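Removed from the display is one protein chain of the complex; every other protein chain stays in position.
Chain lettering (A and B) follows the sequence in which the chains are written, and residue indices restart at 1 in each chain.
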Amino acid sequence: MSGPLAVVRRLGAMVTDGIWRLGFAARFFGLMLLYSGQSFTRLHLTIREIYFGGVLSLLIIVVSGLFVGMVLGLQGYETLQRFGSGDALGVLVALSLTRELGPVVAGLLFASRAGSAVTAEIGLMKATEQIRAMDMMAVNPIARVVAPRFWGGVISMPLLAAIFTAMGIFGGWLIGVVFIGVDEGAFWSQMQNAVDFRYDVMNGVIKSVVFGVAVSLIAVFEGYDCTPTAEGVSRAITRTVVSSALAILALDFVLTSFMFRGTS
Amino acid sequence: MSRTTLDLWVGFFVVIGMAALLFLSFRVGNLAGTSFTDTYVVKAQFDNIGGLKVRAPVKSAGVVVGRVGSISFDTHSYRAEVVFTIGTGFEFPRDTIASILTSGLLGEQYIGLDPGGDIEMLESGDSLQITQSAVVLEKLIGQFMFDRAATPSE
Partner (left out) sequence: MATLPDNPLVRLQDVRFAYGEREILRGVNLQVRRGQVVAIMGGSGCGKTTLLRLIGGQLRARSGLVEVGGRDVSRMGRSELYALRRRMGMLFQFGALFTDVSVFDNVAFPLREHTDLPPELIRDLVLMKLNAVGLRGADRLDPAELSGGMARRVSLARAVALDPMLVMYDEPFAGLDPISLGVIGQLIRRLNDALGASSILVTHDVHESLEIVDYVYFVSDGRIVAEGTPEDIRGSRDPFVHQFVNAEADGPVPFHYPAPPIAEGFLGRSAT
(Lines give C-alpha, C1' and ligand atoms only; values in the text may rest on other atoms or scores of the structure.)
Protein backbone atom coordinates (compact mmCIF):
# COMPACT_ATOMS: atom_id res chain seq x y z
CA MET A 1 0.00 0.00 0.00
CA SER A 2 2.04 2.94 -1.25
CA GLY A 3 -0.55 5.58 -0.30
CA PRO A 4 -0.19 5.94 3.46
CA LEU A 5 3.45 4.79 3.41
CA ALA A 6 4.33 7.50 0.94
CA VAL A 7 2.63 10.05 3.15
CA VAL A 8 4.56 8.90 6.20
CA ARG A 9 7.77 8.95 4.21
CA ARG A 10 7.08 12.47 2.99
CA LEU A 11 6.34 13.57 6.52
CA GLY A 12 9.58 12.06 7.72
CA ALA A 13 11.46 13.79 4.92
CA MET A 14 9.85 17.09 5.86
CA VAL A 15 10.92 16.69 9.48
CA THR A 16 14.51 15.77 8.63
CA ASP A 17 14.58 18.56 6.09
CA GLY A 18 13.33 20.99 8.69
CA ILE A 19 15.89 19.91 11.24
CA TRP A 20 18.69 20.12 8.67
CA ARG A 21 17.54 23.58 7.74
CA LEU A 22 17.44 24.60 11.39
CA GLY A 23 21.06 23.51 11.81
CA PHE A 24 21.98 25.38 8.68
CA ALA A 25 20.24 28.48 9.99
CA ALA A 26 22.07 28.17 13.30
CA ARG A 27 25.40 28.07 11.49
CA PHE A 28 24.34 31.08 9.44
CA PHE A 29 23.42 32.89 12.65
CA GLY A 30 26.88 32.18 14.11
CA LEU A 31 28.58 33.36 10.92
CA MET A 32 26.53 36.54 10.91
CA LEU A 33 27.41 37.33 14.52
CA LEU A 34 31.06 36.79 13.62
CA TYR A 35 30.87 39.32 10.82
CA SER A 36 28.81 41.87 12.72
CA GLY A 37 31.72 44.13 13.48
CA GLN A 38 31.17 46.30 10.42
CA SER A 39 27.54 46.91 11.37
CA PHE A 40 28.79 48.98 14.26
CA THR A 41 32.09 50.38 13.03
CA ARG A 42 30.30 51.64 9.93
CA LEU A 43 27.19 52.66 11.76
CA HIS A 44 25.59 54.32 8.77
CA LEU A 45 24.90 50.88 7.30
CA THR A 46 22.81 49.92 10.31
CA ILE A 47 21.20 53.34 10.58
CA ARG A 48 19.98 52.96 7.03
CA GLU A 49 18.33 49.69 7.96
CA ILE A 50 16.78 51.16 11.10
CA TYR A 51 15.23 53.72 8.82
CA PHE A 52 13.82 51.22 6.33
CA GLY A 53 12.76 48.75 8.98
CA GLY A 54 11.79 50.90 11.93
CA VAL A 55 10.90 54.37 10.77
CA LEU A 56 8.87 53.18 7.81
CA SER A 57 6.94 50.83 10.09
CA LEU A 58 5.95 53.66 12.41
CA LEU A 59 2.70 54.42 10.65
CA ILE A 60 1.30 50.92 10.84
CA ILE A 61 2.52 50.47 14.40
CA VAL A 62 1.01 53.71 15.64
CA VAL A 63 -2.34 53.18 13.93
CA SER A 64 -2.59 49.53 14.94
CA GLY A 65 -1.59 50.31 18.50
CA LEU A 66 -4.25 52.96 18.72
CA PHE A 67 -6.96 50.65 17.41
CA VAL A 68 -5.93 47.73 19.58
CA GLY A 69 -5.98 49.98 22.63
CA MET A 70 -9.37 51.33 21.75
CA VAL A 71 -10.82 47.88 21.25
CA LEU A 72 -9.32 46.79 24.56
CA GLY A 73 -10.98 49.76 26.15
CA LEU A 74 -14.37 48.92 24.69
CA GLN A 75 -14.30 45.19 25.28
CA GLY A 76 -12.58 45.54 28.59
CA TYR A 77 -15.08 47.98 29.97
CA GLU A 78 -18.00 45.94 28.74
CA THR A 79 -16.78 42.93 30.69
CA LEU A 80 -15.44 44.69 33.78
CA GLN A 81 -18.49 46.75 34.47
CA ARG A 82 -20.51 43.55 34.86
CA PHE A 83 -18.54 42.99 38.04
CA GLY A 84 -18.66 46.60 39.04
CA SER A 85 -14.98 46.95 38.36
CA GLY A 86 -15.12 49.50 35.58
CA ASP A 87 -12.45 51.48 37.37
CA ALA A 88 -9.97 48.72 36.76
CA LEU A 89 -10.00 49.41 33.02
CA GLY A 90 -6.59 51.08 33.15
CA VAL A 91 -5.14 48.01 34.79
CA LEU A 92 -6.65 45.71 32.17
CA VAL A 93 -5.47 47.77 29.21
CA ALA A 94 -2.00 48.42 30.59
CA LEU A 95 -1.24 44.87 31.66
CA SER A 96 -2.59 43.29 28.48
CA LEU A 97 -0.49 45.59 26.36
CA THR A 98 2.78 45.68 28.27
CA ARG A 99 2.89 41.96 28.93
CA GLU A 100 1.47 40.46 25.75
CA LEU A 101 -0.18 42.48 23.05
CA GLY A 102 2.55 45.07 22.72
CA PRO A 103 5.47 42.74 21.96
CA VAL A 104 3.42 40.10 20.12
CA VAL A 105 1.27 42.23 17.83
CA ALA A 106 4.09 44.68 17.14
CA GLY A 107 6.28 41.70 16.35
CA LEU A 108 3.74 40.24 13.93
CA LEU A 109 3.29 43.59 12.19
CA PHE A 110 7.04 44.11 12.00
CA ALA A 111 7.51 40.67 10.49
CA SER A 112 4.93 41.25 7.80
CA ARG A 113 6.09 44.73 6.92
CA ALA A 114 9.79 44.94 7.52
CA GLY A 115 10.70 41.26 7.63
CA SER A 116 9.16 40.53 4.26
CA ALA A 117 10.82 43.62 2.79
CA VAL A 118 14.24 42.48 3.97
CA THR A 119 13.71 38.99 2.60
CA ALA A 120 12.63 40.46 -0.71
CA GLU A 121 15.62 42.77 -0.87
CA ILE A 122 18.20 40.14 -0.11
CA GLY A 123 16.46 37.53 -2.24
CA LEU A 124 16.33 39.82 -5.26
CA MET A 125 19.96 40.76 -4.78
CA LYS A 126 20.74 37.07 -4.84
CA ALA A 127 18.59 36.43 -7.90
CA THR A 128 20.22 39.23 -9.90
CA GLU A 129 23.72 38.05 -8.91
CA GLN A 130 24.40 41.23 -6.92
CA ILE A 131 25.47 39.14 -3.92
CA ARG A 132 27.84 37.16 -6.08
CA ALA A 133 29.21 40.34 -7.65
CA MET A 134 29.87 41.77 -4.21
CA ASP A 135 31.62 38.58 -3.18
CA MET A 136 33.77 38.74 -6.32
CA MET A 137 34.68 42.33 -5.48
CA ALA A 138 36.13 41.00 -2.22
CA VAL A 139 33.40 42.54 -0.09
CA ASN A 140 31.87 40.10 2.38
CA PRO A 141 28.14 40.14 1.59
CA ILE A 142 27.17 38.82 5.01
CA ALA A 143 29.03 41.64 6.72
CA ARG A 144 27.84 44.29 4.29
CA VAL A 145 24.28 43.32 3.40
CA VAL A 146 22.98 40.78 5.91
CA ALA A 147 24.31 41.79 9.32
CA PRO A 148 23.25 45.47 9.20
CA ARG A 149 19.72 44.42 8.34
CA PHE A 150 19.68 41.97 11.22
CA TRP A 151 20.89 44.53 13.77
CA GLY A 152 18.61 47.17 12.36
CA GLY A 153 15.69 44.88 13.08
CA VAL A 154 16.88 43.96 16.56
CA ILE A 155 17.23 47.63 17.48
CA SER A 156 13.94 48.68 15.92
CA MET A 157 11.72 45.99 17.45
CA PRO A 158 11.74 47.01 21.13
CA LEU A 159 11.26 50.64 20.18
CA LEU A 160 8.31 49.77 17.98
CA ALA A 161 6.80 47.55 20.67
CA ALA A 162 7.09 50.34 23.23
CA ILE A 163 5.47 52.81 20.85
CA PHE A 164 2.70 50.31 20.11
CA THR A 165 2.04 49.79 23.81
CA ALA A 166 2.07 53.50 24.58
CA MET A 167 -0.33 54.19 21.71
CA GLY A 168 -2.53 51.36 22.94
CA ILE A 169 -2.75 52.78 26.42
CA PHE A 170 -3.56 56.14 24.91
CA GLY A 171 -6.30 54.47 22.86
CA GLY A 172 -7.64 52.74 25.93
CA TRP A 173 -7.66 56.05 27.79
CA LEU A 174 -9.36 57.73 24.86
CA ILE A 175 -12.23 55.26 24.82
CA GLY A 176 -12.42 54.61 28.55
CA VAL A 177 -12.01 58.02 30.05
CA VAL A 178 -12.98 60.41 27.29
CA PHE A 179 -15.82 58.53 25.65
CA ILE A 180 -17.21 56.13 28.20
CA GLY A 181 -16.52 58.21 31.25
CA VAL A 182 -14.38 56.02 33.50
CA ASP A 183 -12.88 58.09 36.29
CA GLU A 184 -9.55 59.46 35.04
CA GLY A 185 -7.92 59.37 38.45
CA ALA A 186 -8.92 55.78 39.05
CA PHE A 187 -7.78 54.85 35.54
CA TRP A 188 -4.21 56.03 36.04
CA SER A 189 -3.72 55.39 39.76
CA GLN A 190 -4.94 51.82 39.67
CA MET A 191 -2.79 51.27 36.60
CA GLN A 192 0.29 52.62 38.33
CA ASN A 193 -0.38 50.41 41.31
CA ALA A 194 -0.82 47.28 39.28
CA VAL A 195 1.87 47.66 36.64
CA ASP A 196 5.29 46.89 38.04
CA PHE A 197 8.28 48.22 36.11
CA ARG A 198 10.47 45.16 36.47
CA TYR A 199 7.80 42.57 36.27
CA ASP A 200 5.58 43.90 33.52
CA VAL A 201 7.33 46.60 31.56
CA MET A 202 10.81 45.05 31.53
CA ASN A 203 9.49 41.60 30.74
CA GLY A 204 7.61 43.09 27.84
CA VAL A 205 10.79 44.76 26.62
CA ILE A 206 12.72 41.51 26.96
CA LYS A 207 10.05 39.76 24.93
CA SER A 208 10.22 42.36 22.18
CA VAL A 209 14.01 42.02 21.98
CA VAL A 210 13.74 38.24 21.70
CA PHE A 211 11.06 38.58 19.02
CA GLY A 212 13.24 41.12 17.23
CA VAL A 213 16.13 38.68 17.10
CA ALA A 214 13.90 35.86 15.86
CA VAL A 215 12.10 37.86 13.18
CA SER A 216 15.25 39.55 11.90
CA LEU A 217 17.14 36.28 11.77
CA ILE A 218 14.35 34.55 9.87
CA ALA A 219 14.02 37.44 7.45
CA VAL A 220 17.71 37.65 6.52
CA PHE A 221 18.15 33.89 6.43
CA GLU A 222 15.20 33.25 4.12
CA GLY A 223 16.42 35.97 1.81
CA TYR A 224 20.01 34.76 1.72
CA ASP A 225 19.05 31.11 1.35
CA CYS A 226 16.32 31.40 -1.26
CA THR A 227 16.37 29.88 -4.72
CA PRO A 228 17.64 32.70 -6.94
CA THR A 229 14.58 32.93 -9.17
CA ALA A 230 11.48 35.09 -9.08
CA GLU A 231 9.42 32.21 -7.75
CA GLY A 232 12.08 31.34 -5.19
CA VAL A 233 12.05 34.87 -3.83
CA SER A 234 8.28 35.01 -3.51
CA ARG A 235 8.25 31.68 -1.70
CA ALA A 236 10.96 32.90 0.64
CA ILE A 237 8.91 35.99 1.49
CA THR A 238 5.90 33.85 2.34
CA ARG A 239 8.08 31.63 4.51
CA THR A 240 9.43 34.64 6.35
CA VAL A 241 6.00 35.88 7.33
CA VAL A 242 4.67 32.45 8.30
CA SER A 243 7.78 31.31 10.18
CA SER A 244 8.06 34.63 11.98
CA ALA A 245 4.46 34.44 13.14
CA LEU A 246 4.89 30.89 14.43
CA ALA A 247 8.18 31.74 16.09
CA ILE A 248 6.71 34.78 17.84
CA LEU A 249 3.76 32.86 19.19
CA ALA A 250 5.83 29.88 20.30
CA LEU A 251 8.49 32.06 21.92
CA ASP A 252 5.76 34.09 23.58
CA PHE A 253 4.45 30.98 25.26
CA VAL A 254 7.92 29.90 26.39
CA LEU A 255 8.83 33.33 27.71
CA THR A 256 5.49 33.85 29.40
CA SER A 257 5.72 30.57 31.23
CA PHE A 258 9.16 31.58 32.50
CA MET A 259 8.33 35.13 33.38
CA PHE A 260 4.80 35.08 34.64
CA ARG A 261 4.66 32.00 36.74
CA GLY A 262 2.24 33.65 39.07
CA THR A 263 3.50 34.94 42.39
CA SER A 264 3.73 31.92 44.64
CA MET B 1 17.39 60.06 0.67
CA SER B 2 20.58 61.78 1.71
CA ARG B 3 22.55 60.53 4.66
CA THR B 4 21.70 63.45 6.89
CA THR B 5 17.95 63.19 6.32
CA LEU B 6 18.15 59.49 7.05
CA ASP B 7 20.02 60.10 10.27
CA LEU B 8 17.45 62.69 11.25
CA TRP B 9 14.53 60.34 10.83
CA VAL B 10 16.30 57.52 12.63
CA GLY B 11 17.19 59.84 15.48
CA PHE B 12 13.56 60.96 15.64
CA PHE B 13 12.44 57.33 15.71
CA VAL B 14 14.84 56.41 18.51
CA VAL B 15 13.74 59.44 20.52
CA ILE B 16 10.05 58.61 20.37
CA GLY B 17 10.82 54.98 21.07
CA MET B 18 12.72 55.92 24.19
CA ALA B 19 10.01 58.39 25.16
CA ALA B 20 7.45 55.61 24.89
CA LEU B 21 9.60 53.42 27.12
CA LEU B 22 9.96 56.19 29.68
CA PHE B 23 6.21 56.79 29.57
CA LEU B 24 5.59 53.13 30.21
CA SER B 25 8.09 53.02 33.03
CA PHE B 26 7.03 56.11 34.94
CA ARG B 27 3.46 56.97 34.05
CA VAL B 28 2.14 53.49 33.51
CA GLY B 29 4.40 51.50 35.78
CA ASN B 30 5.57 52.38 39.20
CA LEU B 31 9.25 52.95 38.58
CA ALA B 32 9.41 56.30 40.35
CA GLY B 33 7.33 55.15 43.23
CA THR B 34 8.21 52.04 45.10
CA SER B 35 11.57 50.92 43.87
CA PHE B 36 13.76 51.63 46.82
CA THR B 37 17.43 51.66 46.10
CA ASP B 38 18.63 51.25 49.68
CA THR B 39 16.79 48.87 51.93
CA TYR B 40 17.33 46.87 55.08
CA VAL B 41 16.04 43.40 55.81
CA VAL B 42 13.61 42.49 58.59
CA LYS B 43 12.11 39.11 59.48
CA ALA B 44 8.83 38.15 61.13
CA GLN B 45 7.09 34.88 61.91
CA PHE B 46 3.34 34.37 61.56
CA ASP B 47 0.96 31.59 62.58
CA ASN B 48 -0.87 32.04 59.30
CA ILE B 49 0.06 34.25 56.36
CA GLY B 50 -3.26 33.75 54.62
CA GLY B 51 -2.99 34.98 51.04
CA LEU B 52 0.15 37.05 51.45
CA LYS B 53 2.35 36.86 48.34
CA VAL B 54 5.92 37.71 47.59
CA ARG B 55 6.34 41.34 46.44
CA ALA B 56 3.28 42.37 48.38
CA PRO B 57 3.65 45.86 49.85
CA VAL B 58 4.69 46.59 53.42
CA LYS B 59 2.76 49.60 54.62
CA SER B 60 2.68 51.75 57.71
CA ALA B 61 -0.17 54.19 58.23
CA GLY B 62 -1.29 53.22 54.72
CA VAL B 63 1.94 54.35 53.03
CA VAL B 64 4.16 51.83 51.24
CA VAL B 65 7.52 51.58 53.03
CA GLY B 66 8.80 48.25 51.75
CA ARG B 67 8.17 44.96 49.98
CA VAL B 68 7.84 41.32 50.96
CA GLY B 69 10.98 39.48 49.81
CA SER B 70 10.40 35.82 50.55
CA ILE B 71 8.04 33.52 52.41
CA SER B 72 9.16 30.20 53.84
CA PHE B 73 8.13 27.60 56.43
CA ASP B 74 10.18 27.27 59.61
CA THR B 75 10.33 23.57 60.55
CA HIS B 76 11.41 24.33 64.13
CA SER B 77 8.64 26.67 65.15
CA TYR B 78 6.07 25.40 62.61
CA ARG B 79 5.29 28.99 61.66
CA ALA B 80 5.61 30.93 58.43
CA GLU B 81 8.72 33.11 58.18
CA VAL B 82 8.40 36.21 56.09
CA VAL B 83 11.48 38.19 55.10
CA PHE B 84 10.79 41.69 53.87
CA THR B 85 12.73 44.84 53.08
CA ILE B 86 12.09 48.38 54.33
CA GLY B 87 13.44 51.52 52.71
CA THR B 88 16.47 52.88 54.56
CA GLY B 89 14.78 56.20 55.15
CA PHE B 90 12.11 54.57 57.33
CA GLU B 91 13.28 53.58 60.80
CA PHE B 92 11.02 51.54 63.03
CA PRO B 93 11.34 50.77 66.75
CA ARG B 94 12.30 47.27 67.79
CA ASP B 95 8.90 46.55 69.28
CA THR B 96 6.99 47.27 66.07
CA ILE B 97 4.02 44.96 65.44
CA ALA B 98 3.57 43.35 62.02
CA SER B 99 0.05 42.37 60.95
CA ILE B 100 -1.25 40.83 57.80
CA LEU B 101 -4.08 43.02 56.54
CA THR B 102 -6.33 43.01 53.54
CA SER B 103 -6.72 46.09 51.33
CA GLY B 104 -10.39 46.59 50.75
CA LEU B 105 -12.89 43.83 51.38
CA LEU B 106 -11.56 41.20 49.00
CA GLY B 107 -8.32 42.84 47.92
CA GLU B 108 -4.78 41.60 48.10
CA GLN B 109 -3.05 41.14 51.43
CA TYR B 110 -0.18 43.19 52.69
CA ILE B 111 1.92 43.63 55.84
CA GLY B 112 0.99 46.55 58.04
CA LEU B 113 3.53 47.86 60.53
CA ASP B 114 2.40 49.45 63.83
CA PRO B 115 5.36 51.20 65.44
CA GLY B 116 5.95 50.57 69.13
CA GLY B 117 7.60 52.82 71.67
CA ASP B 118 11.09 51.36 71.95
CA ILE B 119 14.00 53.79 71.82
CA GLU B 120 16.17 51.39 69.90
CA MET B 121 15.48 51.03 66.17
CA LEU B 122 15.44 47.91 64.03
CA GLU B 123 18.68 46.91 62.38
CA SER B 124 19.10 44.91 59.18
CA GLY B 125 18.50 41.24 59.93
CA ASP B 126 16.41 41.80 63.09
CA SER B 127 13.24 39.85 63.76
CA LEU B 128 9.94 41.34 64.86
CA GLN B 129 8.68 39.64 68.04
CA ILE B 130 5.00 40.48 67.98
CA THR B 131 2.99 39.55 64.93
CA GLN B 132 -0.66 39.23 64.07
CA SER B 133 -1.63 36.60 61.56
CA ALA B 134 -4.03 36.93 58.70
CA VAL B 135 -7.69 36.54 59.34
CA VAL B 136 -8.83 33.19 58.02
CA LEU B 137 -12.43 33.32 56.88
CA GLU B 138 -13.35 29.82 58.12
CA LYS B 139 -12.07 30.50 61.59
CA LEU B 140 -13.92 33.79 61.63
CA ILE B 141 -17.17 32.08 60.72
CA GLY B 142 -16.50 29.33 63.24
CA GLN B 143 -15.80 31.94 65.92
CA PHE B 144 -18.99 33.78 65.02
CA MET B 145 -21.07 30.64 65.26
CA PHE B 146 -19.41 29.67 68.54
CA ASP B 147 -20.17 33.10 69.97
CA ARG B 148 -23.74 32.89 68.78
CA ALA B 149 -24.13 29.46 70.30
CA ALA B 150 -22.61 30.63 73.61
CA THR B 151 -24.92 33.63 73.89
CA PRO B 152 -28.45 32.47 74.47
CA SER B 153 -30.78 34.24 72.05
CA GLU B 154 -33.48 36.41 73.55
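Just so it is clear, a residue touches a chain if its C-beta (ideal position, glycine included) is under 8 Å from a C-beta of that chain, and two chains touch if they have at least 3 such contacts.
Everything numeric in this text was worked out from a predicted model, so none of it was measured.
Across the entire complex, contacts from the unshown chain go to A. Checked against the full complex, the candidates A:22, A:59, A:139 or A:254 give a single residue touching the omitted chain, namely A:139. Among the residues A:78, A:129, A:184 or A:231, only A:129 touches the chain that is left out of the figure.
Counting over the whole complex, chain A has residues 124-125, 128-130, 132-133, 135-140 touching the chain that is not drawn.
The criterion applied here is as follows: only the chains that are shown with their structure count from here on.
Work out the mean CA point of chain A and of chain B, and you get 35 Å between them. The residues of chain A lying in touch with chain B in their complex are 44, 47-48, 50-51, 54-55, 58, 94, 98, 156, 158-160, 162-163, 165-166, 169, 188, 191-193, 195-201, 204-205, 263-264.
Interface residues of chain B, counted against chain A in their complex, comprise 1, 3, 6-7, 9-10, 12-14, 16-18, 20-21, 23-25, 27-31, 33, 35, 53-55, 71.
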